[in-house]
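Here it is: the structure, laid out below.
A single protein chain has been omitted; all remaining protein chains appear in their positions.
Up next, chain A:
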């Protein structure tokens, strides 16, 4: 009586497949949406800061001032495209956001450089967006330091000395994402986020729809067991999610050119583990909510914190302990470590076993919670 029954489970499974096959919009949403979302967001969440519009007030109009300006352009961080005279015009450019950076070269710049004096180039930075401002500042600092160093070297050479060498140098080398392209960092995470959102929404709707249409009222009067019902509803979505995952991975790898450094098989396996966790969340939501609208709201409530707390946008290392802890109960957090690890670092289970274990625990606990919450009565 109390045992899991395959005939009942299969009946649910077959019924779900038939309903899904007839529900074209859902299929399109499940398979098409993730790809469209990845294409859109893949371009939108590009956090690389470069080619910032820059306004220049060159009061010197000398060979040397032109050299500084072209060094700035060569850094690729600044595009000194606007030339003005006076602070009023500079203010207009910055106020109107036509430029993010202003470079002011003093009238005696050429004279001082050619002679043996000192001079100062003033740079104004729009600090509204701190990330962009920091990038601009470090770019002009570097250009300024290099220019100063070259001028000094020339002067020493002219005095007949040897070309000086900096006594201490720092040599940097960037691992994993050597070009530091944010796309490479973001695409794997986006794949996780999008799969989570679409699949959670679809599953959340599946049981609530039965409540809304009244078919659940008939089901609770039959001997069907909650686990049979839940598993029967879960499995078709696992398959849909698999197709959808394959598509979105292909787009990420082929279209955006972000191939995983590690094992593709492991990536797919662990992605499916994550999908199962998300499905269980969706089921849990659908046992709690009474209408599709409620289910939708609850899914959104889940998605928002997962974007902010999982380390998708902000690194978790710098979060206050409380928020970091909150992020710890978001499954996406662990999956992001996994996808980024496999995509960027090419690491395997020897490093990712902890996250894998956490996700597996999450999915089991959530699934049993959902089956438990779904009691077969109408109270």
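Everything that follows uses one rule, which is that a contact is a pair of C-beta atoms (placed from the backbone, for glycine too) under 8 Å apart; a residue touches a chain by one contact, two chains touch by 3 or more; residues count from 1.
Here, contacts and distances are computed from a predicted model.
Candidate names were "Acetolactate synthase", "2-oxoglutarate ferredoxin oxidoreductase subunit alpha", "ATP-binding cassette domain-containing protein" or "Iron-containing redox enzyme family protein", and the UniProt protein name of the unshown chain is "ATP-binding cassette domain-containing protein". Contact with the undisplayed chain is limited, among A:116, A:215 or A:361, to A:215. Of the options A:15, A:66, A:181 or A:261, the residue whose C-beta touches the omitted chain is A:15. Across the interface with the omitted chain, chain A contributes residues 1-2, 5, 7-8, 10-12, 14-15, 18-19, 22-23, 213-224, 376-379.
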